[in-house]
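With one protein chain removed, the remaining protein chains of the complex are shown where they sit.
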Amino acid sequence: MSEAPLLEVVDLVKTYRLPRTSPFTPHGRRPALAGVSFSIVAGHSSGIVGESGSGKSTLARIALALDKPDSGAVRLEGRSLFDLPHHELRALRAHMQMIFQDPYGSLDPRQRVERIVAEPLAALGAAGRAERSARVAASLEAVGLRASDASKYPHEFSGGQRQRIAIARALITRPKLVVADEPVSALDVSVQAQALNLMSDLQQQAGVTFLLISHDLAVVAHICETTAVMYRGRIVEIGPTEELFGAPAHPYTRELVDATPRFDRPTRVAPAAEGRNGLETTGCPYAARCAFAQSRCLKEAPDLEDLAGRARRAACWFPLT
Amino acid sequence: MLLEVSNLAVDLMGTAGAQRIVSGGTFALDEGESLGVVGESGSGKTMTALALMGLTPENARVSGSIRFEGRELTGLREEAMLALRGDRIAMIFQEPMTALNPLHRVGAQVAEPLVLHRGMTREAAFDRAVQLLDHVRLADPERAARAYPFALSGGERQRAMIAMAIGCSPRLVIADEPTTALDVTVQARILALIDGLRAESGMALMLVSHDLAVVAGHCDRVIVMYAGLIMESGPVEVVLREPKNPYTRALLEARPQPGASRGRRLRTIPGSPPIHHEIGAGCPFAGRCDLTIDICRTTPPPEVRFSADRLSRCHRAREMGSLNMRTGA
Amino acid sequence: MSAGGLWRPRVSFSLWAGAILALMLLLAAAVSFVWTPYPPAAIDIPHKLASPSLAHLFGTDDLGRDVASQLLTGSRISILVGLVAVGIGLVFGIVLGLIASFSGGWIEDAVMRLSDFVFAFPALLSAIMLTSTYGPGVINAIIAIGVLYVPIIAKVTRATANGVLAREYALAARAAGRGPLSIAFDHVLPNIAPALIVQATIQFAGAILAEAALSYLGLGAQPPQASWGRMLAEAQNVLYNAPSLAIYPGAAIALSVLGLNLLGDGLRDALDPKLKARS
Partner (left out) sequence: MVLYALQRLAVLAATLVAASLIVFAVMSILPGNAAQTMLGSTATPEAVAALAHKLGLDQPAPVRYAHWIGGALRGDFGLSYAYGSPIGPLIASSLAVSAPLAIMAMALAAGIALAAGVYAADRRGRTGDAIVMGASQIGLAVPNFWLAILLVIVFAVSLRLAPAGGFPGWGEPMRALGALILPAVALGVVQAAVLTRVTRSAVLEALNEDFMRTARAKGVSRRSALWRHALPNALVPILTIMGLQFANLIAGAIVVENVFVLPGLGRLMLQSISNRDTLVVENGVMLTAIIVIALNFVVDLACAAIDPRLRGLAA
């Protein structure tokens, strides 16, 4: 396809400045992203898997220009978000929306559902009052709620229903890209399935492309065609989801897959890397935990290299497959 | 039998009358055995665990019988319970970030049960605590013991909690969602550590979790709870292979399995877990169950026993065999 | 900007007790405009220091003025000072607090350092300095108290606003392209309103106390304006032969302050149960 990918993230670096513990000690620094690049093609949802501290939520916010990176660029359909004038960026937001983790925190308790769902429209000033409530009603029904729910307040709904309202809000401007940061991890298992089915329906019928971010491999595997695994601010492996989880190339992906609880077999714990706990090395960030690490891993940091003949890349000197 | 619980019920006395949180809980746990207690929010699983420890809130009324090592615990005087807690029965909690006192050193907190139940001096108990922290494979136990909780990671703090629990080598450890707040890789290590400690000391484990897969990997037997009721119980493999309760089966199929189910529609359970006081006369799951028939809405489901150690609370439990769809991966 | 679905006030004891006392205060002020048993400032030396009787419900003071009438009109000053001082505190405090919370960084630190600094100064001392150098009187007292409330309200506003901005619905608003101003009005203000209403009620009570203290020291309302604080000062001069004169104004102040504090507590539970006391 000749035209630009839906979303392109190039070499993102972000380091957070921690507040000073006292007026004399300098600001602490916490690196969140250490050079992250990937792109998403319209119609092919992508997933990002990573544990706490991997930088996945920072990536989500920067991808939607809710946070500024130290360096690197984000392009939505070829247009670089951080170079756009303010009002153009605002207009572009209609094409990219976000779903959040906490159903109790992502809806303003003081507003009725109609105002919550219509908020993205208000920002664009596009729709008149009548058209606005029509689009709200359509959006609510698209997520399995009733148009009459528009006049209620968030506290009148269960966790699962609130998450549907958040999804309805994200859909109202018919965005091309929806970034979902841990959309189901706050829901009970029985309610999770409803949200996941809804997201896969939207993907197929409404042509929405998701950037799904989660710590749960199973959730990402259910929705996304390609997945990137993040560890301490870097992508360590990226590729088609089935292949990635079926035969992991990077030891960290292997550790993640083994550690994810499943019904058919008990979890397998990666052999502990003896004696290197907490060791900071100039080499691969995972070296301190990696059971397969060799001297080269400790010294030289590997880049994302194409694995022979497959649409897979891993940042490891000695890939497992 | 180490622990025998029969008709355990817990009611919370609120201004709006009594709310039944746990109703008619009957289960047992033998020496060295591990029992999983699975349930979603509002299932009463945590309240059940707290009832065993006698730590239910002040406005709770606990009824039924809890026999531990042959002694009846309900109605036991507080002093007698104090002697048990931390010595014969210990507990691990969910939030490692807030379960430790931020003002005391980790070693001192791990040592506290030893001082209380083994009459050790603070210094001796602190040294023993360092060994315990090493035993739970905390890196540099000496530093960890002298450190304050805020200096440790979530995983390290949970290891300290485990060290604290096993200090007096209790006969039963109750773990309430011990790894829910942790990363998956850390969770796997903590669960493996608990398995290892159990194998060594022969202590029994009661693992409370919302995740059936976690229980499947680490427990001999399981009880599945919903709205305060035990819907199904039995050996884990049997329950997973042939669930005899529609709720258990729904839980099994609602959970996405990595690598297997992309695109396949998950079986959803409409509605959401009930708030307890909504329980009508009939089965609490009736409104959401796809096998509901009239009787389900009117009369509470009977306890259908398949064997000494296998039961399901459902009007159509016996028919579940034929209706069973292939489950799991 | 409707008050939102949480408007199911749990009417607790402190809410209705506070409301009744506050209402009595308002009623007293309202009535005093229309009617008082005697003209409050009417001097009647022959009947001075009369004990309570049908003619004079609470007796008369050392100039023969009717105590009950003075109490009624004295309530006007308390309400006036309370409303305007809290008003000044709210207007400037909210703006300062929002600026601090939205801009963050050194601006936020600067505003907070400044308000901590004002906390360090005894409020009354500053009020005394202002009123005595710019001249006593109600206006100066109001300004002095109001100015000192700005940092207190700013601090509460900033704390609660930061709480709202940390919530995901504020981030969602930014993701929807809303600017800081519309987020402030649509999301922040409605959600911090309960905390501010509670704080304003308690500050109102504080203002009454502060005005009474200033008047007691002769720096608040000047004669002939009746003021509870000054009545107390005058009563002190005749303490030995008419001790009861000191009871009534003090009780009036205490009841009003008690009422407003109870109202504040009651509103806190009703509006936002999980809203803990934010000093």
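Letters A, B and C mark the chains in the order given here, with residues in each chain numbered from 1 onward.
The rule is short, and it goes like this: a contact is a pair of C-beta atoms (placed from the backbone, for glycine too) under 8 Å apart; a residue touches a chain by one contact, two chains touch by 3 or more.
Note that the structure is a prediction, hence the values are computed from the model and not measured.
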Touching residue (missing chain; options C:122, C:179 or C:224): C:122
In chain C, positions touching the absent partner: 14, 117, 119-125, 128-129, 132-134, 205, 209, 212-213, 216-217, 232, 235-236, 239-240, 243, 246-247, 249-250, 253-255, 257-258, 261-262, 265, 276-277, 279
Hidden partner chain, residues of chain B it touches: 53, 55, 78, 82-87, 90-91, 93, 95, 98-104, 109, 112-113, 116-117, 148, 150-151, 161, 164
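The rule is simple: only the chains that are shown with their structure count from here on.
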Chain at maximum distance from chain A, centres defined as averaged CA atoms: C
Chain A and chain B: spacing of chain centres that average the CA atoms, whole Å: 32
Separation of chain B from chain C, taking each centre as the mean of its C-alpha atoms, in whole Å: 52
Centroid spacing, where centroids are CA-atom means, of chain A and chain C in whole angstrom: 49
Residue list for chain C, restricted to those that touch at least two other chains: none
Residues of chain B touching at least two other chains: none
Interfacial residue positions of chain B with respect to chain A in the complex: 40-41, 137, 139, 183-189, 191-192, 210-214, 216-218, 240, 250-252, 254-259, 261-263, 265-273, 288, 327-329
Chain A-facing residues of chain C, complex: 1-6, 167-169, 171-178, 186-187, 190-191
Of all residues in chain A, those that touch chain B in their complex: 51-52, 158-161, 188-194, 196-197, 200, 215-219, 221-225, 241-242, 245-246, 255-270, 272, 277-278
